[in-house]
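First, the structure itself, so that you have it in front of you.
Note that one protein chain is taken out, while the other chains of the complex remain in position.
Note that the chains take the letters A and B in the order they are written out, and that residue 1 is the start of every chain.
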Amino acid sequence: MSASTFGSGIRRREDPRLITGSASYTDDIVLPGMLHAAMLRSPYAHARIESIDTAAAAAASGVVAVYTGTDTEGEIAPAPCAWLLPDSGLKIADYHCIAKDTVRYVGDIVAVVVAESRYEAYDALDLIEVDYDPLDAVVEPKQSAAEGAPQLHDEIEGNQAFHWTVTGGGDIGEAFENADVVVKETIVQQRLIPNAMETRAALASYTPATGELTLWNTTQNPHIVRFLCSLVAGVPEDRLRVIAPEVGGGFGSKIAVYPADFVTVFCSKKLGAPVKWAETRSENYQATTHGRDHVQEIELAATKDGKIVGLRATVWAGMGAYLSTAAPGIPTILHGLMLSGVYDIPAIHEDVYGLYTNTTPVEAYRGAGRPEATFMVERLVDLLAAEIGLDPVEVRRRNFIPKFDDGHDVVTGLTYDSGNYDGALAKLLDKAGYDQLRAEQAAAREQGRHIGLGLSTYVEICGLGPSQVAGAIGFQGGLWESAILRFHPSGKVHVMIGASPHGQGEETTFAQIVAGELGVSPDDVKVIHGDTDNTPMGWGTYGSRTTAVGGAALALAARKIRDKAKVIAAHLLEAAVEDMEYDDGKFFVKGSPDSSKTIQDIALMANVAWNMPEGVEAGLEATSFYDPPNFVFPYGAHLAVVEIDPETGHVTLVRYVAVDDCGPQINPVIVEGQVHGGIVQGIGQALWEEGVYDEDGQLLTGTMLDYALPRADRLPNIEVHSTVTPSPHHPLGVKGIGEAGTIASTAAVYNAVIDALQPFGVEGVNMPLTPERVWRSIQEAQGRN
Amino acid sequence: MKIPVSITINGRQYDRDVEPRLLLVHFIRDVLGLTGTKVGCDTSQCGSCTILLEGVSAKSCTCLAVQADGASITTIEGLASHDGLHPLQESFWNKHGLQCGFCTPGMILASHELLRCNPNPSDAEIRHGLEGNLCRCTGYQNIVRAVRDAAGAAEGGAQ
Partner (left out) sequence: MFAPEFDYYRAGSVAEARELLDAHPDSTVLAGGHSLIPILKLRLAAPAALIDIGRIDALRGIASDGSTIRIGALTTHAEIAASDLLKGKAAALPEAAGQIGDPAVRNRGTIGGNVAHADPASDLPAVLACLGAAFVIEGADGERRVSAPDFFQGLMTTAVGEDEILTGVELSEAGDGEASAYSKFAHPASRYAVIGTAAKVGLSDGVCTSARVVVGGLVPAPVRAGAVEQALVGQAVTTELIAEASRKVGDSLDDDDLLGDVYASAGYRKASAHAWVRGALSAAVARAG
């Protein structure tokens, strides 16, 4: 095995334990004397708690304790919001881990039962009597902003959590006044429920004698959990060990540190015993964060030739009843700053209103702000194409940012790193056979069949850092990553890394990075992550940053090792360091490759240290901290082909072709897997998924019977292609790929359906594009005509 | 009320007294500690809890332990033999048919059922046969590849 494994689609290192049932997720872990917690959650979206009677529950079989908000008062602080969005009038309502006197969404915790078994804990929940005085609820963000809307928090006027704006480039008013063409649309980015297959869980184990607490948690970022938990639950960071064991997917829903996590910690501390809480799926629907939930009023100004001159938008973003950990940054920084998309847009203005509503808190969900931005831009570009009678391809080409290798400024203030947007589109059109598809579409229309083609050309921001920017945008943490790389005497390697992958496959790609840098076999590299006692600080796996930032830290650590090894090799070969060369795990004197030392030879010598160069420390180990100089900006072009049945409104996704550019691919098989999964989640938004509340705040899609997730039998095989444009500022040139598919695909599928509906004169349909919605849109259009 | 049950799992017989309400999946996971079988929903939708009950697939979250009294069960832990992984485990690994791994035990056992009923499935038949198993990571495509691979079929499957 050699450096060539960097870039090859080797099998994953993590799979043997996963395919045999040997892996341990949080709910699989059992400790001696472990108790079980169950949360009593509010059945009302908005109500005063008049009284709670826990006596019968406390007396029930197997019950050890019942706690309410009175018990946790002063013991655990409110669950924190950790993204203090500046210049936005941000108002953070206290998110009590157990509600004190008012509940504000269906799922707000009212009490916790701790019992000897999970069955007994749930039995006891039924015995707690709560007297609620129901209050009016508001569930829709724009209605929450309206005058006379029910108010969630006494101290927060108009339910407004923040008002954030982005303005860039020329005068937006002038741009619209002078435009030849203006197209407008109102879009509802419906609420989505992430549905990681593993629901959330926490297992807290407190040792009174030492004051130490270990928390196993279904999280994407154990170090953030440790930091926030130390602040909220009163366990000092040095006594608190957070372990993210096997984690069954996150998609953003395992970023937040939740009230139930803090309550579980509280119970363990209080009882001096291990306490496990594991969510049911129904509970997950109510209690684990949701995504999206925007109402967007958008407009685009252009010349009659299709050159965009301005983009203006107002967004009402539903935040739920409280602000989740990272929530304020999602519909603002990660959304508004990306409104230029892949286009040269000279003037942009957006207002974003964050609104409290009587719903489950909204957080990052795969793509987090960027799908909502891409959708806006890609929808507007298609509307412009229709308005001026150009093919959507042509309008895109007239507005693309030209190819660039080392930085391009857009008016929102970002500097994209590198891109060739027309290159990706050209490859897509070629691979898909776009011209022929258009011909087939025309022929099908002649026969009364309705085929639609939808494009989405996107760029996204990921690899979140730099930390200086994090500070400037109010993110209450850093955005660097660190890695420790350690050679053992036998030449085997441990990597301890702060990032916390949970399905993405970095145990493999990180091993490939080490292999590429140091010429070892990936099989000889064990990647250790997810345990705050055994890994250096890390800021988490989200925002497609793990390979981009953590991988860079690891590559830099490997390069430090290489530098040290070269010094040792020179000493052992009795040569000058300047005369040493390195190739594929071997160090040799220039011109004499036969006389060499392998990295394993040097690892052994460094560990036994019998013969080290003067002044060189024993051991072969390096630590690196990588704080990126800029974000990375993957991009691509996607095409969806759909057919609709106008009689019933059914949409069939016939074909999906993707071209993505995430820079050099460390493991193309893993990249492809990320693209597949990402695209399907975006298709889910377009066609099936929607979290629906009734006007009283009851969640109508609260089980997997009601909330439609993508299934195998409703999807075509996706055709995946790529281009490769390295990031100029990244040590490996790599970008991110975790969210790209989701960011692109919703708009592609939506545009395809609207294209199919074009003969009927349909203007817009809300997502998801259910048969009824599509059918009604046709009926309404026919009624108009 | 407790009822004695005798259930053979992966070739080993377990005799226990259980509450009638105990779900088979909780018997497997919590009583016996075989945690490879997962619980992903509470409405029989996700398939994470799929096991082989007398050789055919069943959702162990929708079966009481008392109903399985006397039965022989295979869970993911029992699929590999001393000689190595089951071909489906190999193919899921080879074709990158899993990411977070949570749905994987159920997905592999559902695939086992699929190939039992149809040893040479087309892609469409594979997709149809996996309709009761949800995966949020892979978009299913590499799972379809893995099943096709395990069936020894070429790209595109049987026609």
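To be clear about the criterion, a residue touches a chain if its C-beta (ideal position, glycine included) is under 8 Å from a C-beta of that chain, and two chains touch if they have at least 3 such contacts.
All figures in this text were calculated on a predicted structure; none of them were measured in a lab.
Colleague: Taking the whole complex into account, name the chains on display that the unshown chain touches.
Modeller: Listed by label, the shown chains it touches are A, B.
Colleague: For the chain not shown, which residue from B:37, B:50 or B:75 touches it across the whole complex?
Modeller: B:50
Colleague: Considering the complete complex, identify which of B:8, B:67 or B:94 is in touch with the unshown chain.
Modeller: B:67
Colleague: Tell me which stretches of subunit B touch the chain missing from the display.
Modeller: Looking at subunit B, the ones touching the missing chain are residues 1, 3, 19-21, 23, 42-45, 47, 50, 53, 56-59, 61-64, 66-67, 110, 113-114, 117, 129, 131-133.
Colleague: Touching the missing chain, which residues of subunit A?
Modeller: Within subunit A, the residues touching the omitted chain are 118-119, 122-123, 126, 280, 282, 645, 647-649, 688, 692, 700-701, 704-709, 711, 714, 770-772, 775-776.
The rule is simple: only the chains that are shown with their structure count from here on.
Colleague: Quick one: subunit A and subunit B, Cα centre-to-centre, how many Å?
Modeller: 29
Colleague: Give every residue of subunit A touching subunit B within the complex, in rising order.
Modeller: Per the touch definition, subunit A meets subunit B at residues 9, 11-12, 14-25, 27-28, 30, 118-119, 194-199, 246-249, 251, 280-282, 502-505, 669-670, 672-673, 676-681, 703-705, 709-713, 715, 717-718, 741.
Colleague: Under the definition above, what is the set of subunit B residues touching subunit A in their complex?
Modeller: It comes out as residues 19, 21-22, 26, 29-30, 33-43, 45-46, 48, 75-77, 79-80, 85, 89, 92-94, 96, 98-105, 108, 123-124, 126-128, 130-131, 133-144.
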